[in-house]
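With one protein chain withheld, the remaining protein chains of the complex are depicted in position.
Take a look at chain A:
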Amino acid sequence: MGADLAIPVFEPWTDPQAKPLIQFQNVTKRFGDFTAIDDLTIDIFEREFFALLGPSGCGKTTMMRMLAGFEAPTEGKIFLAGQDIAPVPPNQRAVNMMFQSYALFPHLSVWENIAFGLKREGLPRNDINARVEEMLRLTRLEKFARRKPHQISGGQRQRVALARSLAKAPKLLLLDEPLGALDKKLREETQFELMDIQEKTGTTFVIVTHDQEEAMTVASRVAVMDNGKVMQVATPADIYEAPNSVYVADFIGDVNLIEGTVTATGEGVYALHWREGAAPLVVKSPNTISDGQIAHLAIRPEKVTISADKPESADNAVQGKVLDIAYLGNLSTYHVELPTGDVIKAQTANTRRISRRAYTWEDTVWLSWTATGGVLLGE
């Protein structure tokens, strides 16, 4: 009984039996001399909210355009529900796209924009009406149905674009920087709206974004891309807590990177010799690193504790001087300079008013963190 009541965890990627909805098999895409996508293999499962994250020019948009059918892979194959989609033109794919510019038809009303795809299918008039009304309700646009795109706000246009791309109930919805044109506040609201709609409709969403916060918020899994290659595919928590490379650790959020030579001291426990004369740092890391190898300790600033006195029972503790304080309102980031010249960032929540701040510039402080606080990343 107890097992039945538990909400099943949605993670089809851990289930070897699950069949992926989309499979990229060794896909390479070249434009002349330029390689946009380099030998990429990736599986995306049904009902996933999958984010492609990377800096501009990393190939994420090219990947999306290949799914939509606007680009064909130079090498390799793309499968949608087990079918090779290379020969299927964009207008016959069960895939719809929400464009970065929204691409709303300026000569058509909101209602006609949403109905556009349905009319092409030649559905009966009543079915079209019902479906459009449903989409208008879902995106809370009922009042604006008769307006033209230039008569509504940016946020409303974004919702029209979403409604239009969802109207045909595609197997897969592609979203190209869907919130890029919205201001911060509206973007955050819309992120939750998107997740809500994704859950309600059960559609598989693939979103392209360069905004890591957005990817972390909405996605079930995130693929971090760089130069046409996927660096890591994992849940937002894993990407943040257990990055597999210095690139990913550095790209997502703020991180301290400490370089040193590694010696194993126990089961998954390593000592990082990072400076001549300084005590080695103790790290418990899931990644296996061989003795004598050069590695980076990646530790997030919020996992570093700052204190006035040397902590009693910390795995790692170093002393330094406060160099800079970045006050963010809810948080403060302290930049602490060690005697070796290295600067380590430590972040604390501002639970007290700023006038009662414990540390200020030039104060000598202790920084400490646990052995499991960070991860070791090989070269």
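One rule holds in what follows: a contact is a pair of C-beta atoms (placed from the backbone, for glycine too) under 8 Å apart; a residue touches a chain by one contact, two chains touch by 3 or more; residues count from 1.
FYI, contacts and distances are computed from a predicted model.
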Statement: Answer for the undisplayed chain, UniProt naming, from "Putrescine/spermidine ABC transporter permease", "phosphoenolpyruvate--glycerone phosphotransferase", "Probable alginate O-acetylase AlgI" or "Thioesterase TesA-like domain-containing protein", is "Putrescine/spermidine ABC transporter permease"
Field: Sole residue of A:Lys19, A:Lys77 or A:Arg120 that reaches the chain not shown, by the stated touch rule
entry: A:Arg120
Field: Touch with the omitted chain, as defined above, among A:Phe10, A:Phe105 or A:Phe192
entry: A:Phe105
Given A:Gln23, A:Asn96, A:Thr139 or A:Ser285, the one touching the chain that is not displayed: A:Asn96
Statement: Contacts from chain A to the absent chain lie at residues 68-70, 89-92, 95-97, 99-101, 103, 105-107, 116-117, 120-121, 150, 164-165, 168
